[in-house]
Each structure stands twice: as C-alpha cells, then as structure tokens.
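All protein chains but one are shown at their positions in the complex.
Letters A and B name the chains as they come in the text, with residue numbers starting at 1 for each one.
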Amino acid sequence: MQIAIASGKGGTGKTSLAVSLFLANADRSRLLDCDVEEPNCHLFLKTRFVSRSSVERRIPLLNPDLCKHCGKCVEACQFNALAEAGKAGILVFEELCHSCGGCSLVCPTGALQETPLKMGAITRALVAEKAELITGALAIGHTETPTLIRAVKKKQPDPEVEFTLIDAPPGTACAFATAVEHADFVLLVAEETPFGLHDLKLTLKALQKKGLPFAVILNRMRPGFSSVQEFCKEKNYPLWLQIPESRDIAGTYARGGTLLDAMPELQESLRLLLDKCAEELLCNRRN
Amino acid sequence: MQPEELVIISGKGGTGKTSITAALAECFPSKVLADCDVDAADLFLVLKVTETQIAEFQSGHVAEIDPEKCHHCGHCATLCRFEAIVSSKKGYEVDARACEGCKVCVNACPHHAIEWKEAFCGLWKESQTTQGTLFHASLYPGAENSGKLVSFVREKTRKKAVDEGIPLVLVDGPPGIGCPVIASVTGASIILVVTEPTPSGYHDLERVLVLAKHFQVPTYILINKADLETSYHKKMEDCAAKFGATVIGQLPYSPLFSKAQQKGQSVLTAFPTSPEAETLRSIAALLKQKMKMS
Partner (left out) sequence: MKIAFSTSGNTLESLLDTRFGRCSQFLILDTETKDYEILENTQNLNSVQGAGIQSAQTVLKTGAEALVTGHCGPKAFKVLHAAGIAIYLAENRPIHDLAEAFAAGKLALLTDADVEGHW
C-alpha cells in the first residue's frame, strides 16, 4: 500500500518522521522522496548509490531554414515561451515552455521539432543493502514539479514491498496534490502551534476534497499548547502519535540524526503505525 | 520613487521565516506587507487584520468540453500532455486541476467543442493590520501553480507602495526553490534567507543562494536556532561567500517565538526586552543600512 507523509506547513518534522518510519520498517518498506524541490531524505540515511536516470521534457527546436516567420507559433503559445525578434527570427525560451507541443502542432512548415531537455533526475539508492530509497530532484530553475513527482511515482521499483512511503512536498498546491494522488492513506504531520493548526486545517480541506483517509501525527507537543489536540478531539479526527517538543530531538536532527535516533523507544510505535494504516485500508475496502 | 523590496525566503520550511518577518516588520515604520507563502499564509495570524478587500483571482484559462458538441473522437486526449483529458461514461471531460491552460485541445478540436474559460485558483485579500497594509492570498485546495498568485500579490503590493510613496515592500516568501519562489524574488532589491543549522537547512540554503545569485540580488543570511549545532556556521559562511552573500546575524533556539505566536503577536511585541528582540532590531538596522534607508 502507498502511504503519503504530508504536512501543510514546512518544517513540521515531516521528513524526519518519514525517514524514521522507513528505518523502523526497513524490512518491509521503500521510501519515495517526492519533495522534489528540496529532497532531503538522503541527508539522514546512509545509502549506497545504485543508479540515476534523468527525467526529460520536450521543448521546441527551431530550424531557421524552414521557418517562414508566420508567427503562428508565437500566437499559439500561452506561456510566452516563443518570441518574434525581427530579423533574428523566432526565439525559444525553454525556461518558460510547458512542453505542451502546441507550437510544433501549428507550425505549417515543420520548422519546430521537439527535442528533449533535462529537467531533473531520479536516484535509486539502498539503505542497509535492502531498503530502497528513490529520490526525485528538480533541476534548479525548472518549475515542472508535478511532472517530476509523477515520474518518481511511476518509477517501477523492485522488489515488491508491503509499504511504499511517500515524503510529500509541503503546502496544499499542485505539488502536494500530485504527491498524495492515489495514496491509500495519508499521515499528516502537524505542529502544536497556532501556525501548525492553521496549516493543518488547510491541508485537511485539500485532502477531504480528494476523499483520502488520514490520521494526524502531532509533533512538538509542549506544556500549555493544546489547540491542535483540541481541534482533533472536537472533529473526531484520529490522532495516532504524539511527539514532544525537545531540544534533544532538535539537536539530534541538526547533527543529521532522525527522530528515531533521538528516541529509539519509538521503534515499536513506528512499526505499529504502518500496521494500523494497513488495517484502516482493509476496513475501508470492506465498507 | 521605486520602493525597496525586501524578500524573506528560507528554502526549507519551518526555519522561523514567518515569525522573523513579523518581527522585522515592526522595525520598519512605513511599509506594505505581502504574504507570498500562499500555500501556508500564516503572517496574518500574528498581525491583527481586518480584511478590506477580497476577490477571486483569475489565473490563465482552463479548457472545458461541451458535451453537446463533442463527437467523442478522442483527438484532444491524444494531444494533451498533462493527462488532463479523461474519458468517462459520459464521454470526454477536462480534469481542471491537471489542465495547464496550453489551449492545444481548444485549437485542435475538429468540432470546436472545447471552450476556453477563465480559471480561478484562489482568493486574494487586502487587509489593514497593526503594521500597515497587508496583501495576502489563499489558494483553493489543490489548485494549480501558486507562482501566478505570488506574482499577482507582489504586483498589488508594489503598486500600493508606488501609489502612496511608501519606501518599503516587505515580502514573506514561499518555501522551496520552485516557481513560487522565483516569482517572489523577481524584482527584489534585497533578499534575506532565514536558515537553520541542520542538514536540510544547509542543503536548501545552497539551492536558494544559487537562485539568488542568478537574479543578481544582494543576499543576506540569518541563521536561526544557531546554537543547535555550531559546526554549520563556518560551512554557511563559506557557502555564502561562494555565492557572494553575507551572513548578517544569528538567533538562538528559543521558545519565545512559539509563545509569541500563541499570543497572536510577534516576538517584538510579546517580549520587547528579550535578547531575541534586541538581535532582531539590530538585524533590521543592518538591513536598513544595506538598503540605504534612513
């Protein structure tokens, strides 16, 4: 089953939790780092590099000998990626191109042929020689985040494992939506602060629109703060794991350690957490 | 007069960017604020806001198939590169969330059955706050491309500053390095990167600095939670130097920021005599100097 680990706000401890879940379940899971703008999971894992493949998109390449300067391509492009530059002819701005193919389609002389452009890379690595980490990294300056996320998710990994964990990008926009699409279950990491509550509400709105089942993981619990807990209680939302605010955890994280390094006693809870996701999935299927 | 535009970004989320933006805002007497973190616009939570204007934001177009005219030939679905045309029992339909608005299907449909409609991706708001005017926005859940909305909020803010002769635009930028960040640093006169001494913080700092260098904007770095792990300081200084940026100051790992948040206030208002407030005031003074503001 696919389990997405998501949070509305950045810095809630989402990646640290995703990596810890992965490590605690290394015998039965793989991790997809779909936070392709800031892929950070590998920073917390000792990995052995296996392979890297680049992800390409298509951009138009002008053949000046065939171009009759009719301007149809410039008119067709909705993204201002083509420009007429007088005597210099047509210029192509690949950075603005969305790779829709519209210009090649309208060109009456076949002067615009599509050619591949690298927009990012997908890396496969192994942790402890068995568990697989797949990382998508967007090349800097490229903006086709959803396209790359789709490519990471489509990457057919082997061998088959019970759980595919997805570290989703923060926010509730298109990147987030693409990462959680088709997930069987979503674990929402929220911070016990007013910002955390506000962002959790936004994320929930986006999730509920898709009808995805979820549970909340509460991070940075501290005395005197309870707004997220009260909110979950009031709405009857499942609250599955509560992690305290601690300088220890923050310090371990700063030194490249994970939540599991700071709190090894969580190992069992993190295994149970995935079992619980599987149970929920079964229940949902039965109903 | 063109206003100065201070854009605060972080790469990685959760470094304290918004809390720091709110605090710095209090150090500049006259400014217009923009919250460009449209995915998680939290700045308003620590400013007392009254919404004075609210409107839907139109962003590009989206294709819509008229079932009356559709002959179910599937030509559009073959051409669409974004998996946005789905076939169902009712015939072909456009998945508006996947549609990028390229118009290829509209132009190609042999039966002119595809309409070209204005798309709405969220709401933008103008609010009055204790710290002056704030422009902010919220995306509709799962909506496409917040970069467009970011540019729009930036434009509104800049225009207000120009029209009213306000010397500073202060922007709380989005996390990441993608399209919304590019949209938010375009036209910036100075960038402040709020980072933290963690592997992710450092990793993302480098990516953000590449971006800032590309836009040739003077860039300063504030290390938040600096005492968590001091071994990063030298690395961050070196990284800054490599990209022509400067480390401008540091703040400690401090519970005061979330305590202030809980009060719905900035650290400066909630704990005006704290060392954190003092540091923030001196950083604001340095930034003023860099922007040659009196």
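By definition in this document, a residue touches a chain if its C-beta (ideal position, glycine included) is under 8 Å from a C-beta of that chain, and two chains touch if they have at least 3 such contacts.
Computed from a predicted model, the values in this text were never measured in an experiment.
Enquirer: Among A:L96, A:L126 or A:V161, exactly one should touch the missing chain; which is it?
Expert: A:L96
Enquirer: Given the full complex, what residues of chain B touch the hidden partner chain?
Expert: These residues touch the chain not displayed: 1-2, 59-60, 147-148, 151, 155, 187, 214, 216.
Enquirer: Write the list of chain A residues that the hidden chain touches.
Expert: Answer for chain A: residues 74, 79-81, 83-88, 91, 93-96, 141-142 touch the chain left out.
The rule is simple: only the chains that are shown with their structure count from here on.
Enquirer: Provide the residue numbers of chain A that touch chain B in the complex, in ascending order.
Expert: Result: residues 8-13, 15, 37-38, 40, 43-44, 76, 78-79, 98-102, 105-106, 138, 140-141, 143, 145, 169-177, 191, 193-195, 198-199, 202, 205-206, 209-210, 220, 222, 224-225, 247, 250-251, 253-256 of chain A touch chain B.
Enquirer: What does chain B use to touch chain A in their complex?
Expert: 10-15, 18, 38-40, 42, 45, 60-61, 79, 81-82, 97, 100-104, 107-108, 138-139, 141-147, 174-180, 182, 196-200, 203-204, 207, 210-211, 214, 225, 228-229, 232, 253, 255, 258, 261-262, 264
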